[in-house]
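Right, I'll just put the structure down here and ask away after.
One protein chain omitted, others in place.
In this document, chain identifiers A and B correspond to the written order of the chains, with residue numbering beginning at 1 in each.
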Amino acid sequence: MPPALHVTRLSKTFRVRERRPGFVGALKGLFSRPSHDVRAVEDVTFTIERGERVAFVGPNGAGKSTTIKMLTGILHPTSGTAEVLGFVPWAQRRELAYRIGTVFGQRSQLWWHLPPTDTFELLRVVYDQDRAPHAARRDRLVDAFQLGDLVHRPVKTLSLGERMRFEIVASLLHAPDVLLLDEPTIGLDVVAKSVIRDLVRERSTQDGATVLLASHDTGDMEAVCDRVLVIHDGRLLLDRPVGELRRTYLRRKVVTLATAEPRVDVRLPGVTVREASPHRTVLEVDTATTPVEAVIQAALAATRLEDLTVEDPPMEEIVKAIYASAGRVAPAAGSAR
Amino acid sequence: MTASATPRRRRFAPYLAAARLAARDQTTGWAEAVGRAAFLAVLLFIFSSLWQHVPMSGAAADPRRLLWYLAITEWVFLSVPSIHLTLERDVRTGDVAYRLPRPVSYLGMRVAEAFGVALVRLAILGVVAAGLAFALSGGLPPAPASLLLALPLGVLAVLLGTLAQAAVGATAPWVDDVSPIYWIWQKAAFVLGGLIVPLHLYPDWLRTAVAWTPFAVLLNGPARTAFAPSTADVLETAGLLVLWVVLVGALARAIHHRGLRALGVHGG
Partner (left out) sequence: MTTSAPPRPAAAPVPPRPGLASTARFLGALLGTSVKESFANRGSFWIQAVGMFLNDVIWIAVWGIFFARFDHLGGWTFDDMVALYAVTAGAVGLAVITGAGVRDLARTITEGSLDVFLVQPKPVLLHALGSKTSAAGWGDLANCVLLLAVTGQGRLAAVPWVIVGAMAGAVVFLSIGVIVHSLAFWLGSMQVLARQVWEFTITFSLYPESIFPGALRVLLYTAIPAAFIGWFPSGLVRAFSLEGLAWCLGGAVVFPLAAAAVFHLGLRRYASGNRVEVRAG
């Protein structure tokens, strides 16, 4: 079977022209051209086989959304080729559209004032599905995503987490072979995020759909996917199984303690102090050496904790770490090559 | 500083300040003002053509005067700011609750701000309207001096219009969307106020019916100066405008107070 996605040296540069607001500005904008080029995606190559679950990870502005838009046929590349399920996305957008499902975290396909069932019925017609199999599939999905009680309530009355689950159901109704998600967990609380992650993973196993998940949240990557593509500044930095990435780069956690006492001393191997200001201490923990629980227990023993935060290091740092380990200096944003 | 002890001038100062401030801050209002000027231009253009094609005779239906008439009614009408939308928005977003507990009247402040904006619009649209009317109709109407009377009458009319739209906006606590009520008021003003056809050309029965409504003086009042009315007519118009300003102002206030109580009942 041909691979689900096959991308070779895909690149996208576009020109942004600035203009002043208003009608006069619009007219002037036709003549004067202060513009600059944006190299959104450069020379990206990868192949994804059917049934794989791949994360597309990188900081904001790294080129993830642009790549997804090229893979769905919204944007035409500047150079390079891509094939999704044997189709060239920008040439065969409509045919490909029948076989893929998309979830844009910041755009909705649900009709706001109507219950989700109405959107589902419209989608049935959009994707030319027959009634009976569509209804069966819809009921199965609604059940799996535990949305049975909510399915007749107008979308505007639902919480963001519930809406996202419905968005994903909507994208799966026509049994797509490839599911593309662009920041599906953005703005969600921790619980809602893990629910969605579990559901996406489960459905993909059940249906055999190939998943490409773009996110700046490494938690999405870890919970859902088996493989990760790291993008930064439009370039593909890394293409590894998730386990390997976790072992190599994601061992560190950042623990922030707000304490009743002005100072706290937590000395454990693998723990370095990043910041020590009155009543606030930021520690960096190498979880391979010392698990986070040990650090928290030590802190509890040493002081009265007012607040505690445990975070992953930001994406930029992971990227810098990736670069550093590859023996290269991380390039500044927007640099030409 | 209790209200009763405050001298007159001091008591009105905040409203004047609000009006002045709103008049200066036209950054968001410019696009709307330009849009209204464009609409005015289109309408005057259409009607300058239209009045040429109507069989008529006599001073009462002179095309030049009719165009100046329309220029003035539209000048007044387009200068009234959308205070009803502002009031509706304040209720919808709950802002009204923040603005109420202050030593000045909330409604008064909003009206003062709107009036400040209206005066600026009157100035700008006045130039546009007069210029276009002059150019399109080929000059001034006979007895042009009486056009100057349109200025004070226009200011009073715009004040009346603002208060009327404030009354419309004051219904916001009861209705989600004041637009339909606004449309009804607007259309009543058009028909009963003689937006396009001066009231003196209306059938007799209709003319007597509307003569004592606020709509009649709102638009027809200032605009009839294009037809060189007598001093008595002008004074009557001015008097009626003042009367309706007081009455409609009281109405707006009454609705507003009732509305506040309704808001309290519903918990905002």
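Throughout what follows, a residue touches a chain if its C-beta (ideal position, glycine included) is under 8 Å from a C-beta of that chain, and two chains touch if they have at least 3 such contacts.
Computed from a predicted structure; not experimentally measured.
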item	value
Contact partner of the left-out chain, one of B:L16, B:M56, B:A135 or B:V246	B:M56
Touching the absent chain when the full complex is considered, from A:K69, A:R165, A:K193 or A:H232	A:K69
Hidden partner interface residues of chain A, rising order	1, 12, 14-21, 23, 25-26, 29-30, 40, 49-52, 66, 69, 72-76, 90, 93-95, 97-100, 102, 104, 107-109, 111-114, 118-119, 121-122, 125-130, 133, 136-137, 154, 174-176, 205-208, 226-227, 241
Footprint left on chain B by the chain that the document does not show	31, 35, 38-39, 42-43, 45-46, 49-50, 52-56, 61, 175-177, 179-180, 183-184, 187, 190-191, 195-197, 201-203, 206
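Everything that follows uses one rule, which is that only the chains that are shown with their structure count from here on.
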item	value
For chain A paired with chain B, centre-to-centre distance based on mean C-alpha positions, whole Å	54
